[in-house]
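A single protein chain has been removed from this complex, and every other one stays in its place.
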Amino acid sequence: MVISYVRRAYSSFAAHVFDIPPRLMAFMFFLILLFLPLAGISSSKMSVLIYANIFAIFAVSWDLLVGRTGQISLGHALLFGIGGYSSALLFKYYGLPTWITIPAAMLFSILVSLLIGFPCLRVKGPYLALVTMAVPLIIQLTFKWGPLYSIFGGDTGIRDLPRFFDLILIREQRISVYYLTLLLLFISSVIIYKIANSKTGIVFISILDDEVASKACGINITKYKLMSFVISGLFASLAGCIHAHVLEGVDPSMFSLTISFFAVIMTFLGGIGTIYGPIVGSYIYSVLDSFVLPELPKLLERFNVDITSAFESAKLLIFTLIVLILVIKWPRGVARFTTDKLKDLEEARDLDERGPRIWKTYKKKKK
Amino acid sequence: MLTIHLLEVEGLTKRFGGLTAVNDVSLQIEEGEMVGLIGPNGAGKTTLFNLLTGFIKPDSGTIKFEGEDIVGLAPHNIVNKGIARTFQVVRPFRHLPIIANVMVALKSPRGAQKIEWLKTMERKAADLLEDVGLSELALEPAENVGHGDLKRLEVAKALATEPDLLMLDEPFGGLNPLETDFLTKSITRMHLDEPSRAILIVEHKLYALMKIVKRVIVLHQGEKIAEGKPEEIAKNKKVIEVYMGKGTHYA
Partner (left out) sequence: MLIEEIILFGAISGGVYALLALGFTLIYGISGITNLAHGSFYMLGAYMFHILGFRLLGSDTPVSTSFVVLILAALIVGIIGSVAYRLAIHPVLGDEVAVMVVTVCLALIFQQLVLLIVGLTFRDPTPSVKWPPGSFLTTSTNILGVNLENSKILAFAVSLGLFGCLLVFISKTKIGKAMKAVSQDREIAMLMGINTKRLYMLTMALSASLAAIAGILITTSTTYSALAPMWRYPLALSFSIVILGGLGSIKGSLIGGFIIGYAEQTVANTVPQGGAIVGVVPLIVMVLVLLLKPKGLFGKRIEMEE
């Protein structure tokens, strides 16, 4: 009973629980987010939401690759870090403003995605997962190398990057950053959503479902896998750039497995394959991580139990356990071809009077 | 006069470890021919299919399609050259609705190219579904659809690329007599609509197959043991032996 409710909540979020089309639900969600700051949230809490937005972009991009195309990348942080560092380096060496460095960094990420994706995706096997897991790890290690210190700044990274946008719309700087990240999240997720539900997205799902059958339909699956990987990386690097300029710094932890794992956590919390799910997941994670869970040690303090030292480790452990249980119970989640797109097909604009009679009978039957 | 066969296979051999699945098989298929491929289980029919469509590489032999050597080409490239196949065990895209299943094939280079001017992909997909009688189920997710309908979906997907050679792997498998009859009629109609398209059918249900095809090739243990008109094959002693076991007479 509880499990089936949770299951329904985690699968097609709105469509099952509230019987509202996912698209409308997502739109309503964005509306809530839009008016959230007006509810009077403190600056520190606003920071949490800003990072929720950034990681939502990150997670949504991961979902396109894994949830819709079935290619697993365990090093999404690689592109996150490359985005951030590229933008930082362009600023450091050429003093370029963010509106140049960020698109440039994103373009560079396309190159990196192709370089990494091509060898891995053209061969059958777990290679993408292995390589994407190893590369950021090794980059992190390599940053400790002496000769590179002056360029990359070693463990401290590069600091004092320009603010994302020096717009002071409201007295509270944080609020404008929040709205900016929200806007970028909205745009990114709409783009990814549109791609996922386009004809190309249909091909992605065919690869997810049955590569052999897809090949038998004449599809060059390597090409599409690469496409998915590149698009996914593009938005991950965007998230990295935003992160760099909100935090006003970059450091090797941007490449960490923990960050890559955020994408996994958020996507599974929200519903893999849904595209809007990871956004919800990001918020759930951020709220839990920053607001709910910290209450626990405070609560336990009243009983004289001090777990602050172990607390950070415990938090990640809890989330990882949750993901583990989710994956074991519902391994393939839902890569549902959203019900909205089906309605679009039904109302295909090409139907003229002499269109296939079958369509008309079908439409009549549906009503 | 030199004729270029639509499909020309010479000395095709494939071994899996110690087992020779296909042994020195040669055959030709002409434009517009309806050919049947039969043989008891394990005769190598599906292996032959996989070889012809590029899913496995032969150990030796040649395969020429429309005069061009296609050995070594990737499966999707072979599809785009004009050979399409269905699978014996249906392989639908579970998460996609029926019409989207067909649209995948229409997104391939050949599929997209073959869409008539001013027709949208959705419309072409709808037409293809109508051809196989699946229009009712167009928006149904494939995972909810019954086996018989999925068999027809396989055919629709294969037809989407308008192949010059259509290869059907046990299209009647698991169909009830009504469905079999409908599919037989569909295939016959298909052939009339597109006389230049050759169809190669692997099938166990011989009564259905023999009605459609003009020529039959018989495989046994990886070798071609007979070839000819359906009536001839039905009376061929070797073929009967192979199917019924030695020592049986067709009374």
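In order of appearance the chains are A and B, and numbering begins at 1 in each one.
Criterion: a residue touches a chain if its C-beta (ideal position, glycine included) is under 8 Å from a C-beta of that chain, and two chains touch if they have at least 3 such contacts.
Model, not experiment: these values are computed from the prediction.
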Sole residue of A:A52, A:V66, A:I195 or A:V280 that reaches the chain not shown, by the stated touch rule: A:V66
Touching residue (missing chain; options A:M28, A:L107, A:I138 or A:V292): A:I138
Given A:L74, A:M106, A:L182 or A:A213, the one touching the chain that is not displayed: A:L74
Where the missing chain touches chain A, by residue: 66, 70, 72, 74, 116, 119-127, 129-131, 133-135, 137-138, 141-142, 144-147, 220-222, 225, 257, 261, 264, 309-310, 313-314, 316-317, 320-321, 323-324, 327-328, 331-332
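Everything that follows uses one rule, which is that only the chains that are shown with their structure count from here on.
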Chain A and chain B: spacing of chain centres that average the CA atoms, whole Å: 42
Residues of chain A defined as touching chain B within the complex: 199-200, 202-203, 205-206, 208-210, 212-221, 335-337, 342, 345-346, 348-351, 355-356, 358-359, 362, 365
List of chain B residues in touch with chain A within their complex: 53, 55, 74-77, 79-80, 84-85, 87, 91-97, 99-101, 103-105, 107-111, 119-123, 126-127, 129-130, 135-136, 138-139, 141, 157-158, 160-161
